[in-house]
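Note that one protein chain is taken out, while the other chains of the complex remain in position.
As written, the chain order gives the labels A, B, C and D, with residue 1 at the start of each chain.
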Amino acid sequence: MSRVWIIFAGLAVLGLVYPFAMPGMLSVAVTVLLFAGWATAWDIAGGWCGQVSLGHAAFVGLGAYVVALGQVELGVPPWFGLPVAAALAAGLAWCWGRLTFSLAGPYFTLSTIAVAEILRMVAINEDWLTGGAIGVFISTLPEPFGIDLFSREAQYWMALAFALGTIALVAILSERRFGYRMRAVREDENSAMAAGIDPTATKLHAFMLSGALTAVGGGIYGIFLSYLEPHVMFYLFLSVQIALTSIIGGRGTVFGPAAGAVLLVGAGEIFRTTFAQANLLIYGILILIVVLFFPRGLVAELIRGVARRRYAQSTQGE
Amino acid sequence: MDTTAFLQNVSNGFLIGGVYALIGIGLTLVFGVMRTINFAHGDFTVLGMYGAVAFNSAIGWDPYAALIVAVPAAFIGGVLIERFVLSRLVEAPPETTLLATLGLSLIIGNCLLLIWGPEPESVNVPYAATTLAVGSVRVSVVLLAAGLMTLAAITALWLFLSRTETGRAVKATASNRLGAELVGIDTRRIHSLVFGLGTSLAVIAGVALIPLLFANPTNLGPIFTLKAFVVTVLGGLGNVWAAIAGGLILGIVEVLGTAYLASEYRDAYGLIVFLAILLLRPEGLFGRTTKRA
Amino acid sequence: MDEPILDVRNVDLGYGALTVVYGASLSVGPGELVGLVGGNGSGKSTILRAVSGMIGQKKGEIRFDGERVADSRPHRMARRGLAHIPMGRQLFGEMTVRDNLLLGATLPEARAKRDQTLAEVEALFPDLARFSEARAAELSGGQQQMVAIARGLMLRPRMLLMDEPSLGLAPIVVKEAMRAIRKVANTGMPILLVEQNVKQVLDIADRAYVLENGRMVLDGTAEDLRGDDRVRRAYLGI
Amino acid sequence: MPNLLKANDLTVRFGGLTAVDSVELSVAPGQVVALIGPNGAGKTTCFDALTGFVQPDAGRVELEGRDVTGLPPFERTRLGMARTFQTERPFEDLSVLRNVLVPAFLRHPGRAEAEAVARSALHRVGLADRADQPASDLNLARRRRLELAKALALEPRILFLDEVMAGLNPPALAEMIKFLRDLSGEGMAIVLVEHILEAVMQLADHVVVLASGAVIAEGKPDAVTSDPAVIEAYLGTE
Partner (left out) sequence: EISIGVVNSLSGAFATFGERYRDGMQVALDEINENGGIDGETVSLVVRDDASEARNAITSLEELGGMDVPLVLGSYASSITGPMAQIANRREVPLVVLGSADDAITKPGSEWVFRAKHNTTIIGETYFDFFDAMRTAHPDTELQSVGMLYGNSAFPTALAEIARSEAEERGYEVVADNSYDQGVSDFRPILNNFLSAEPDILFLVNYADDGIAIIRQMAEVGLSASIIAIDTAAALPAYIEQTGDLSEYVVTAVDWSKDVQYEGTQDLYERLKAQSGAEPSFYEAEGYLALMVAAEALRQAGSTDRTEVREALDGISDFQTPVTSVTFEDYDGFQNQNPIQDLILQIQDGAHVTIYPEELSAGDPRFPVPAWSER
């Protein structure tokens, strides 16, 4: 318990110091933080509750569009837009979950692709709602207390708050009743029911929370890009990347998804500048290597290794 | 409604559906036996397309003749991938395997990108746009050929699974891997075989499609993979005949939706039917349910 | 004594970093029915797993029919004539009982005699014939256990490993099963039988080993063990 | 004596097969009722229907006079029913303590109390020293005890135990019997399915014998086990 919070505090300090240490590298950092937040949020449903989604870009898109359209069309500032986005995302997650939670394992995963793709098509084709394929520019933003929200610094702090907030929430939930309910549902729904847990409700709540948080990150992402296009925001590969980040880092661990974000975004960044055209190839190879040597993800494999070794030692004398 | 156009659309839907089925059966087989969602499936189809393009430009033979080389090559490739990647992940959670195949998909696509460059490739055959007239309906020769290949592939696969001892072993492995080992089945070999067959089928689809479409290194693979998923789930996992039904349903729904509803939602129609079927019959249209764990 | 068909020499076994069996040895000679008994978690199933190649050996060696056993390839052991009927049953759940049994006989020799063996096992467990078209996953726990034993016999193996075959069976069936196992042994089939129910094992076995916390603590003929005070106190509840 | 649990005319069909056929059952607080019968008699299915994992085709289940027939399993658990599964299902990836925390949270939303409850449940079943071990590494006997601890942590009024004693060796068995007797002494109602007659004889206040889904005999253990119908269908003769 306390170890988690020590690590968390370390991360927070790192986050606070970073912009002063490396002021020129803020947008990479924003990307890392967004992915850390997304992957952690994804993990609430995907890791803790076992509902692997490949459709989370839908929440990113929803969040980004709500914030952007709120600002551009209605003049609603982002600090109102973000909570609205979160609420709408939770609503979407509720409907979505109601529809698909009866599906098990791979079927659920495939259904998330389907739902997200359908939403992407809606976003592209219903231009009265979203501005359609041509996209939406955010060209003005309010300046609360004189803070320029277009500045990378402001966006960095938003992304940092998002990432740390999400991680903290997971750290808290993981040791509370809800965290245990999610674990139980992930492991075995029948046993969970025998323990008095309503699996559908648990999954719904996890998915709603996951979606709402993802949408908050999406809203920040929209501001970060300042230009929204459905093909970008609802991109299937974005969903995949979010899931990938979490799985590579270690599902069902507090810091795994964030570690995954540092690794994947960091590596992506380095590969992009050093390997030119081969960068995605190298990225693919990296994924394969991590998967082969850390099948449960970096952090999960680490924890498991430590636990096993400790237990093996303790029983050796038996 | 114009009946000729309607018939034309229905027949096109059938033919496209045949192609979808061809893309889907390999995935169905792999999914059914190995419980692996193979995200690289469509990339193998694209590999098949490039194979045919290369074959055609190197020797100048008809692209269909590429099957002679492409199918064995794909089989060996699939076996190697299973040996060196997937077989190491049998103990890992299923999402890990999914990740591995995603990695493979990136690797295949980007290798093609490095070798061929990003531009689409195709072969220009004289019969690409040729049709046969059946009454007032025109039937694309290339689609018809693809449909026949589907039929041949599925029949062969079915015969293999139901009539041969190895086929039974495949089914047993699908059902319980350790159980199969215990009755003397080399399940590693079976997994390699199945994955090899899966990639071969994907490659056949690619060769069948190239005269009609185009190959590009990175964009097309995932699109095929998604279609294959839809087909697979519509039919029911692991049921090869059902893949035909899944493909046909998808083809018809897409074509009629595009023609008579709104063209821009084409892919959505398939996905909506896919969701509906998933929800009403989680085991697919032709799957059976077993209640007890 | 004849060359043993199974010879376990001084093995250490375990899972990952964990060792659960220390320096255990045992052997089964041709035509012998040997029991392996011991408390829960003492490592009996672990030894069986090592024999059938599901897990590796950390130390020592296992020979089956004179040849070394390699790990992670249980099918090879099946092909060499070893039938392991494991505790989890490992049936082909979506297949019918009949298909489960037929799949037990995929190896060439077994296949040649498939129908004959089928008749034999159905005579042994009449329920199987009744349920032959039911899917294995739908059977009750006890019925599934019967299918597992029968499937092992379908291999026409040269030796049987049985891990608690009576688990979950009704008393009437347990009695029958034990009788059946003895009958099978009487045909000359060597059997290594792991059981909790020491009394029943000692009733039918020729010899037995006692494992405690991963170490072999006793072995001898069934008769000797029945008379052994330690056994009587610890396992027979007398 | 007031009834804690009462089932009327409980019937479950699978296709053409009537797995549970008009079963009547009532259990009073502190009472131990044993459900025995041949494999496939419908005992597990009966449990499933009582605890909500299977919807009965006919009949009604009441808990303390309240009709719970239509309620999903988790609602029944909240009302005070707890069950174990014939094939144990621990949360494999979690440590032993966390396995028990899951049910402990049902009545104790706070982390600290939940952990206290979980630890005391582990203590009661003798797994306290294994709290941090992954559940997947437990052997059968400990898994059974873990199942029990999980059920106890729910602080139920009635406990359904499906073959928790199968596979236990005599000392472990004796321990379990004593443990269950203590529980019932504290007022816990227990319904158990068991093939180990010895345990049934020692524990049960009332025995119900099922065969082909229907009750063929019931009463005191001695009476039931000497009933010729029961001997014929279930016990067999030496």
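In this section, a residue touches a chain if its C-beta (ideal position, glycine included) is under 8 Å from a C-beta of that chain, and two chains touch if they have at least 3 such contacts.
All figures in this text were calculated on a predicted structure; none of them were measured in a lab.
Hidden chain, full complex: it touches shown chains A, B.
Residue-wise, the contact with the chain that is not shown comes from B:216, picked out of B:38, B:150, B:216 or B:239.
Contact with the undisplayed chain is limited, among A:4, A:44 or A:121, to A:121. Listed by residue number, the positions of chain B touching the unshown chain are 2, 5, 8-9, 12, 16, 110, 113, 117-124, 128-131, 138, 140, 212-214, 216, 218-220, 223, 254-256, 258-259, 263-267.
Even with one chain removed from view, chain A keeps its contact list with that chain: residues 24-28, 31, 121, 124-125, 132-135, 137, 139, 150, 152, 221, 224-227, 229, 231-232, 268-269, 272-273, 276-280.
Following the convention adopted for this analysis, only the chains that are shown with their structure count from here on.
Two chain pairs are in question, C-D and A-B; the one with more C-beta pairs in contact is A-B.
Relative to the C-alpha centre of chain A, the farthest chain centre belongs to C. Separating the centre of chain A from that of chain C, both taken as means of CA atoms, is a distance of 49 Å. Centre-to-centre, using mean CA coordinates, chain A is 31 Å away from chain B. Counting partner chains per residue, chain A has residues 190, 308, 311 touching two or more of them. Counting only residues that touch two or more partner chains, chain B has 291, 293.
The part of chain D that touches chain C in the complex is made up of residues 14, 37-41, 44, 86-87, 137, 139-142, 163, 166-172, 174, 195, 197, 233-236, 238.
Against chain A, the residues of chain D that register as touching in their complex are 51-53, 72-75, 77-78, 82-85, 89-95, 98, 101-103, 105-106, 109, 111, 114, 132-134, 137, 150-151, 154.
Against chain A, the residues of chain B that register as touching in their complex are 31, 35, 37, 85, 88-89, 91-96, 98-100, 102-107, 109-111, 113-114, 218, 222, 226, 229-230, 233, 262, 264-265, 267-268, 271-272, 274-275, 278-279, 282, 293.
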